[in-house]
Structures are given as C-alpha cells and as structure tokens.
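Missing here: one protein chain of the complex. Every other protein chain is in place.
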Amino acid sequence: MRQRVKVQGGESAGRTGGKGVFAAFVKKEFRHVVRDKRTMLIVLAMPVVQIILFGFALSSEIRNVNVAVLAPHYDEQVRRIVERMDASEYFTVTGMLTSDKDVDMAFRDGSADMILAFGGGFDEVYTVEGTEIQLIADATNTNTATTMVMYATNIISNSLTDGQQEMKAGIVPDIRMLYNPQMKSSYGFVPGVMGLIIILICAMMTSVSIVREKEQGTMELLLVSPMRPIMIIISKMVPYLVLSFIDFLMIVLLSVTVLDVPMAGSFGALCVLALLYIIVALSLGLLISTKVESQMAAMLGSGMVLMVPSMFFSGMIFPVESMPLFFQWLSKILPPSWFITGVKKLMIEGLPAMYVAKETLILTVMAVVLIAASLKNFKYRLE
Amino acid sequence: MREEHVIEAEGLTKMFGTFTAVDHITFDVKKGEIFGFLGANGAGKTTAMRMLCGLSKPTAGRATVAGCDIVREPERVKRNIGYMSQKFSLYEDLQVWENIRLFGGIYGVAEREMAQKTDDMLRRLGIYGEKNTPVKRLPLGWKQKLAFSVAIFHEPKVVFLDEPTGGVDPRARRQFWEMIYEAADRGITVFVTTHYMDEAEYCDRVSIMVDGRIDALDSPGGLKRQFGVGSMDEVFYKLAREAKRGE
Partner (left out) sequence: MTLRYLLEKEFKQFFRNPFLPKLVLAFPVLIMLVIPWIMTMDIKNIGVTVVNHDSGGAAERLIRKIETSEYFILNGVEHDYEEALTALEYAKTDAIVEIPADFDRRLTTEGSAPVQVSINAVNDMKGALGANYLGALCNEFSRETLGGAVGQGGAAAAPKIEIVTQNRYNPYLDYKMFMIPALMVIVLLLLGGFLPALNIVGEKEKGTIEQINITPVSKFTFIFAKLIPYWVMGLLVLSVCMLLAWLVYGLAPQGNVGIIYLFSVLFILAVSGFGLIVSNYSDTMQQAMFVMFFFMLIFMLMSGLLTPLRSMPDWAQYMTVINPPRYYIEMMRMVYLKGGMLADLQTQLWALVAIDAVLGTWAVLSYRKRE
C-alpha cells in the first residue's frame, strides 16, 4: 500500500503531494480505523448509551427526602404540618422519633435526611408566648441541605398561615422560567456531556494513533514519503473528524427525540460550532502526541488527565460563576467551556447564530494555536 | 514407546473459522533429537508449535509432549518445555539478570542457586559483562541468545524454537546452532522451525509443511535421496511449488 502511494506521488509531485496521494492516505487511515471493530463499536455506541443514561439519571433536583418527626405531643397542628410535608413531592415522612438520642441514629442508618423537631407546648401556641420548630438537616451535602430546608420552610409557613384569613398583599411575583419551563435537568447536562465525550474521544484517538506509529517505527516510513508532514497529520485526523461528527449528530438526535431537549436555534450553526470544536479537540490530541513517547502516556494523558478539568472546569457540574475568580479565568482557556456555552445558546435558548460569534471566534483561535504549536513540536522532533 | 518419543502428534488440526491452518498432522520426535520443522511462511508451522506448547487449543487430534496430553493437561506440558517465540518476548525494560531471575523463579529454580546459575549461564554465553544492561539495549543477536538461554534455564525436556535465527548475520547463526547442539548434548530435545535450508541440514530429522500438511518427513539425507536432489533447497522447492497458499 505504502509502496504504491510513493510511486503515485512520485517525484513529479515533489514534497507537496498531489490530491490523489492525499486521498490515498486518508483511505489508508480510514481502513485502519474501521478495521478495529471493537473500538469502532465503543466510539459509536458510547455517546448513545451515555447521553441516554445521563440525560435521564443525572439530576440534582431534590426528591424523596426522608423526613422523621420528633414531637413531644402529636397534636392537631403537628399532624397538619406533617401531613402537608408528606403530601409534598419532595418529602416522604418515614417515621416518628421519640427522643433526641434517636436523631443521630436516624441520620446514620439513612432513614432520615431531615428531622422536623417540634418544641414543647406547641399546641398552646396560640395562647402562650410561642414556640419553635426546628429543622435539623443532614448537611453533609450542603447543597441538598439548603434546598430542602428552603422547601420545608415554605411548606411549614404556608401550613401555619393556612388557618387564618388569607389576604393577598404585597408584591406578587409572577415568575417565568425562560427556555426551560419544565425545569428539566437534562437541559443543563446534555451540552456538558456532549462537550466532555467529544473532546475525550477526539483527543484520545488522535494522540494514540500518532504515538502508536511512533512507537512501532512506522512514522518514519510515512515521513520519508513525498507527503508534507502536515498533510500526513491531516490525513490521520480526517477519519476521526468524521467519526466524531457522527457521534455529535447522534447525540443531538437522541437529545431531541429521547430527552426532549429542544433544537431551538439554527442547526447549521450548531454543526459549524461542533465541527470547530472537534477540530480543536483533535489538535489537542495532536499536541499531546508530540509531547509523549509511549501509547500509555498518550492515553492516560488524553483520557484520564484531560477528563478531570473537562468535567470540573467547564461548568458541566459546578457553575463557573461560583468559582473563585482565578478558576473562572482558568475555565476560559478550556475549549469545552466555550463549546458548552455555545450549544446552550443555539440548542436550548434558540438564539440566532450571531450570538455565538464570540464562542466561534475563540474556538477558531484555539484550533489555530494548537495546530501551530504541535506542528512546531513535530518539526523539531524530525530535525 | 513413551520413553523414546518425547513428542507424539496424531491428526493434530487447527481451524480458524473455515480456514484450516494445520491439517491433520501426525509425527513423533525422539528423545534428544534435533527436529527441524520446515515450511514456507503461512504453512502452519507456528500454529502447530503453539498447539504443542499448550498456547493454542487443537480443533481436532491429539498429541503428547513429554508424556503429557496437550489438550487435557496443558499446564503440565508447560512444566516440561521451554519456548522461544519468533518475536522477541522477554521484558525489554528489565535488565539481563532480572529476566533470567524472573523466569528461573517462575519455574521454581531455588533462590540460593539462582545467582550462581545465572552467572554460569551468562559466562557460557559470553555476555557476563552485560549482566546489568537493560535488555532493550542489547543487539538482536545477543537478545536471541539470551532468549534461548532463558528457554533452557530450567532444564526442560523439550525446547521449542520458532525461527530463532531470523534477522541475524551468518556468524551469529552459526554460534546459535552451536548453542543448540550443546543443549541437545545435555539431553534436551530441540524442536525448531526455520526457513533457512542450510539450517535444515543441521537437524537430525526434518519435516516439511505445505498448506498445513506435513508432506515429507525424514533425515536430511533421506529426503534428498527420496526426491533425487542434491540439496535441501531443492527438496523444499519441489514441495513448495505445489503450495496453494500465498504469503
């Protein structure tokens, strides 16, 4: 195969390499990729399984919070509050505690996430000086704790004022949830998972395939061919670009059909953005491949090490706005942050393409910088 | 019979899907013999050898190696054999003595004998000075010598060598065969594949595989007489011409 390519390119084409040679190289790379059936299967099936799994399963909504009640007397008022709690979609009342000592037990064996403790003399509340209701929350997860306390407070206040004559007073906020009226978690997660999967697959595939040729010594063979190094590199990236783009299309399709994520904006613009992002990710893999010597280093570097920042800094799980300023800046140099923002704008908010001009521009700059850096490294190694 | 024949194969067959790599081969190898296993690339030599070593399960047929059944008790076979694969397969990132120690240890060479035996062997090979060299820095000829020594370090009954001299110069090949003779003198049966016909002349008996079958089996002299030619080269060409499998 290689022999034939060399002859075709021949001396006439010189180091530039004609179109035919390039096509032959791309074909060769495609064959390489397609031959490894198991990797192909994983690369194509992974996004499907993951988007479905995570789209449904990843959520930080509060539901099924177990509540135990600690009350000295189980009177009318207590009963009403407890019933209200139980009726709410967030809380399930799981049991009654009799003494303070049970509190820790209930938290540890998982039978309660929050305890509703009524003060003494609750039933005489209307006549005596008052009492208190204590919300004891298992605050190991502070995030859930804050939210469940907030919900519980609302329910209790409503229940307390219930008996009195309600008077509509003050400001009545009429709240509209823009872009996500049903408050679906998947709207937030889908762009994140998309950004994560694409960058990792692309970076891993490119870096590994190039380093493997280095390790096996076949890179030398390619480099003595009449093709320019950049063309060799590009021909290696084309199959992965195609595969990743198929992945992207499948993710979008599944998100829209299965997860009911809207495709509100321009699909064309989204494709352009994704293509750019894929190129950035492939270039990143290329850069990694010029820096490492072994397949193992390439894989762990592009898979494991890259996974952590892509997951934590891109706003997929933790909101970037809440991070300390330094880390907000750090997140700005990561390609997934920009891609994810862009996808949210185009898919979910349905904004016109011009709204992602900034993201597009930044991703373009990133691609150029990464490719330039890796070519420089690559040449340096050849000399 | 058992005592005399270290290897006995009967109708040994290996199929990969519909492709028959090894097609009902039957032969035996006597104790202390140097048995040459010849054939063109793709004739099925390596596959046959891997079955005898317990690395590959036969599709049909039976065979015993050192009195152990290769189908039912492959792990017992392994206790009695040494093997040197076509591709160098010692640990490149370990030093010379560390490789010897590892495999010596696996075969149960006692800890207190280990150092002495290692030194003896390295001296015999003439690479004692490279004891602490990482294997990846050895030249190919030395790597092959080392691989052979590791294969016979635990004094196996049979040693299987898969194209042991591929890619080295004639002098190194010559030296390698001296090592083989030395091992045979110590009573180790040698089963060796090769496609160098001059090497075939060094063997006590030779079998020639064509398209997965053994088409000829005799001493080099006997084969030349049988085919009425003057060299093993010609014997091989006569047989190989009929081969249907390409590379």
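Order of writing sets the chain letters: A and B. Residues in each chain are counted from 1.
Basically, a residue touches a chain if its C-beta (ideal position, glycine included) is under 8 Å from a C-beta of that chain, and two chains touch if they have at least 3 such contacts.
Note that the structure is a prediction, hence the values are computed from the model and not measured.
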item: Identified contact with the non-displayed chain, of A:305, A:333 or A:368; value: A:305
item: Residue, one of A:157, A:218, A:257 or A:364, that touches the chain absent here; value: A:157
item: Among B:31, B:62 or B:79, residue touching the chain not depicted; value: B:79
item: Where the missing chain touches chain B, by residue; value: 50, 53-57, 74-76, 78-79, 81-83, 85, 87-94, 98, 101-108, 150
item: Touching residues (missing chain, whole complex) on chain A; value: 36, 38-39, 42-43, 46, 49-50, 53-54, 56-65, 103, 107-109, 113, 125-127, 129-147, 149-150, 153, 156-157, 160-161, 164-165, 167-181, 183-185, 187-188, 196-197, 200-201, 204-205, 208-209, 212, 292-297, 299-300, 303-305, 307-308, 312-313, 317-319, 321-324, 327, 341, 344-345, 348-349, 351, 355
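In this section, only the chains that are shown with their structure count from here on.
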item: Centroid spacing, where centroids are CA-atom means, of chain A and chain B in whole angstrom; value: 55
